[in-house]
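The structure that follows is given in the form of structure tokens.
All protein chains but one are shown at their positions in the complex.
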Amino acid sequence: LNPQEQRELQSRMEKKQMKEFMNVYSNLVQNCFNSCINSFETKSLTSREESCVMRCVDKHLKSQTRLGERFQEQNAAMAQAGGLPGR
Amino acid sequence: LNPQEQRELQSRMEKKQMKEFMNVYSNLVQNCFNSCINSFETKSLTSREESCVMRCVDKHLKSQTRLGERFQEQNAAMAQAGGLPGR
Amino acid sequence: LNPQEQRELQSRMEKKQMKEFMNVYSNLVQNCFNSCINSFETKSLTSREESCVMRCVDKHLKSQTRLGERFQEQNAAMAQAGGLPGR
Amino acid sequence: MSFLFGGRPQISSEAKIAQAEAEIDMVSDMFSRLVNSCSKKCLDRDYREPDLNKGESVCLDRCVSKFFEVNVKVSEKMQGEASANAAGGSPFGI
Amino acid sequence: MSFLFGGRPQISSEAKIAQAEAEIDMVSDMFSRLVNSCSKKCLDRDYREPDLNKGESVCLDRCVSKFFEVNVKVSEKMQGEASANAAGGSPFGI
Partner (left out) sequence: MSFLFGGRPQISSEAKIAQAEAEIDMVSDMFSRLVNSCSKKCLDRDYREPDLNKGESVCLDRCVSKFFEVNVKVSEKMQGEASANAAGGSPFGI
């Protein structure tokens, strides 16, 4: 890719990153809602539900960071070993 | 956005709406199929399965209308209160 | 569609096909991983897990081929009968 | 991006292609949903053998039939609602 | 494809439209996730009747409330983390 093409790719990547960030956020909302909210006796979150959501978000963020690190390592190792067999 | 930009946004919104309508439709097909069809002794729908599908579609459409109304209300209330804290 | 338009549609279809092929592949990986890998006592696949994955891929590929054939048949039959009632 | 170029010919080309594309997308989306539903309903989850057994095969065939039937029923129903509400204007008259 | 045409006016038009589009996409994505979650939590799975019963209706209303609240909590939390980490630069300052 020449510099102009790289700039274009770069700008597409930035859009994708924003989209992916929003996706991570929305997944957190949905997953933690699904796991922590199971009663609809009240209109507002109970304090128990709220703290479950907080721990859930924390744990998922830490989990994603860890998974991202391992993924990078494995990806790098695989690239050095010559990529996926088919490439 | 100037008028020309608004027209462009408008036209993209129309495409999105068509896409979303198709998505609502496909979700109905899939959800009601998954919920109502559990036996494959026959090639055609039994009358029991068929009426389950009809009730399922009805209920989901009503549910979506209701959820849409509440969503709009909450969204309006939140916009007035200054939006999501981060905005 | 005139020939130029057909060429454009053709080229978009090719991109879609590549994307869909990748999607079939990724679904296989995810489904067979989810079905066959349930213990994390070890870092590597056990031989039991590995052969489960192999059978799982085989079965899903055969299943998709069969579903594709039936889908085509039904689609053709429906097109002859005048399409989905709404079209 | 049609507004950057203007001119009807391209717009209408683009629109025709977009419509053909939308129909193909619709069919292929339906197929992937069918694959998802029918695999879950019909395949033994333990994968003891690599081949489809008789039961799975028959189940898959019937599953496709029933999925199409549900598709038709839902489509008829939504058209009924649309014409009841709007007295005309089918949601599928793309 | 802006690099093919260059020129700031189009780029900035495109950028403004893209931003408006992104916001609409975000809201509509949230709505479809809410529909998915609240239908699962609130609707009886056996579909014995076509209408929402009292219990389902109340459940749906509260489900929307709670979904919004979770949304706010998660958003606040992620901003807190972001400002703790970076001392500035909110992830939502689109």
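Which chain is which? They are A, B, C, D and E, in the order written, and residues in each are numbered from 1.
Just so we're on the same page, contacts are C-beta pairs under 8 Å (C-beta built on N, C-alpha and C of every residue); 3 or more make two chains touch, one makes a residue touch a chain.
Quick caveat, the model's predicted, so the values are computed rather than measured.
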Legend entry - Residues in chain A touching the chain absent from view: 1-2, 4-5, 8-9, 12-13, 16, 20, 23, 31-32, 35-36, 52, 54-56, 58-60, 62-64, 66-68, 70-71, 74-75, 78, 84-87
Legend entry - Residues belonging to chain C that touch the chain removed from view: 4, 7-8, 11, 15, 18-19, 21-22, 25-26, 28-30, 32-34, 36-38, 40, 42-45, 49-50, 53-54, 57, 61
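As a working rule, only the chains that are shown with their structure count from here on.
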Legend entry - Rotation angle superposing chain D onto its copy chain E by C-alpha atoms, nearest 5 degrees: 120
Inset, instruction - Going by C-alpha centroids, which chain is farthest from chain E? Tell me that one. - result: C
Inset, instruction - Please report how many Å separate the Cα centroid of chain A from that of chain C, as a whole number. - result: 25
Inset, instruction - Provide the list of chain C residues touching at least two other chains, using ranges where the numbers run on. - result: none
Legend entry - Multi-chain contact residues (two or more partners), chain E: 42, 61, 63, 65, 71, 75, 78, 91, 94
